[in-house]
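One protein chain omitted, others in place.
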Amino acid sequence: MRFDSRLPDDAVNVSPTHPAREALTLVAGVAVGVMALVVVLAIAIEAVIPWIPPSFEARIFSNRWLASARNTDADRQAPELDDLLARLAVHWADNPYDLHIVAIDDPTPNAFAFPGGWIGVTTGLLDSVESENELAFVVAHEIGHFRDRDHLRGIGRGLAFALAMSALGLTTTNAAMRVATISGDLTARAFDRSQESRADRFALAVVAAEYGHVGGAMDFLTRLPRPEDGAHDGIRHYFSTHPLGEKRTDALRLWVRENGWPDEGPLRPWSGRAFGSAE
Amino acid sequence: MDPAIESLIDLGLPLAFLVGTYFVGSAIEARHYRSIRAREGALQRLPAVTFRSVPAGWEVLESGLVTGSVVISVDYFKRFLAALRNLVGGRVKSYESLLDRGRREALLRMKEEAAARGCSAVINVRLETTRMANSRRGGQGTAGLEVIAFGTGLRLRGDPA
Partner (left out) sequence: MIHSNTETVPGMQIVHFYGVVTGSTVRAKHIGRDIMASLKNLVGGELTGYTELLQEARNDALERMTQQAESLGANAVVNVRFSTSSIAQGAAELFAYGTAVRVE
């Protein structure tokens, strides 16, 4: 046998795809896959939620820790808070929840709906509202979340997504995980925004039923995009977790007009205004 | 810190890493390939074969083991692509060029050693590839890939026909 010294085709073992293109295809593929997963999970959770009765919810999620986070000084305001809650809850005809409200010691204005029928408002929020109507709007908004079982959705989705991510996390690097998590986040946020709108609408209906107008509530909403005063900076924080864009306030204004609710009217002062200063 | 800036850094830094390592990695790879091709051309006349039999007509004066090895590191961009591939499956194209380079480099080094020792052919060539694990991440990362090529170099009377 004789030796033939020619060189072989050396491109055989390398794919011709340009790495940048491969990167784009892969990232897009993974992003789409994760978004689809989030959507599927959300649908699955929607199917499960109606089967969880509020009594069951209350049994599982005992809120003993709330008692410890509760600001004992706020007990002075508690009867007024309970009274407000009772008045507002009346407007939800088929309320299956045994609703409670607590004031949470926290200087940042915020409000929460905890599973089991508990609403929490921070002392920071109580300090920054300018009228009872505003506080009523916030509380009614949280009641709206209960009505739509939004809190369960949030927990369910968060849990399912975390499980999926940890399963993936076993097999992949940080950067790739980040791609997956960001896509998941963005999709989930779209869901959140529609939930918030629904809660807002319910809240406006309740406020209109209680006070005869939505003034105060609308003020609250319109104050946000222009936080010139330092006093309102705190409120902007509350809404940064419930992002409120111009489009949304406009949509709500339109809805108010459609329902024929007056957007001006006498505001009831919130008696807890002085609360929060050190004594 | 402003959450907007935080998320910008959160996203921007890895992205910058990816882009940076992509460009630097490609430049290094291109340069390596140029060197490989040049040396392959130079060593064209030295046959390397995997079989054991000495072709008839060759007079062997001396024989000995010749080896060539190289450890190539995996860059951040390639690892990122491989991680994404791990989710969807399929060919991990980013690693292909890495292994191709490693193998060709190892073979070249083996031939170069053979040539340096006066051999004009290498028979019974074998190739082995191993992953060097990253000692820090509990052995999970890939520090580099080692490729070794070894065979029997033959010093012949005259040229390989």
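Chains: A and B, in written order; residue numbering restarts at 1 for each.
Throughout what follows, contacts are C-beta pairs under 8 Å (C-beta built on N, C-alpha and C of every residue); 3 or more make two chains touch, one makes a residue touch a chain.
This structure is a prediction, so every number in the text was calculated from the model and none was measured.
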Where the missing chain makes contact, among the chains that are shown = A, B
Request  = Spell out, residue by residue, where the missing chain touches chain B.
outcome  = 47-53, 55, 74, 79, 82, 85-93, 95-96, 99-100, 103, 107, 125-131, 140, 142, 145
Inquiry  = For review purposes, identify every residue of chain A that touches the missing chain, sorted by number.
reply    = 1-6, 8-9, 12-13, 167-168, 171-172
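By our rule, only the chains that are shown with their structure count from here on.
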Request  = Could you please specify the touching residues of chain A with respect to chain B in the complex?
outcome  = 1-3, 5-7, 10, 13-15, 17, 19-20, 22-23, 26-27, 29-30, 33, 168, 171-176, 178-180, 182, 240
Ask   = What residues of chain B sit close enough to touch chain A in their complex?
value = 3, 11, 14, 17-18, 22, 26, 37, 40-41, 44-45, 47, 55-56, 76-77, 79-81, 83-88, 91, 93-94, 96-97, 99-100, 104, 121, 160-161
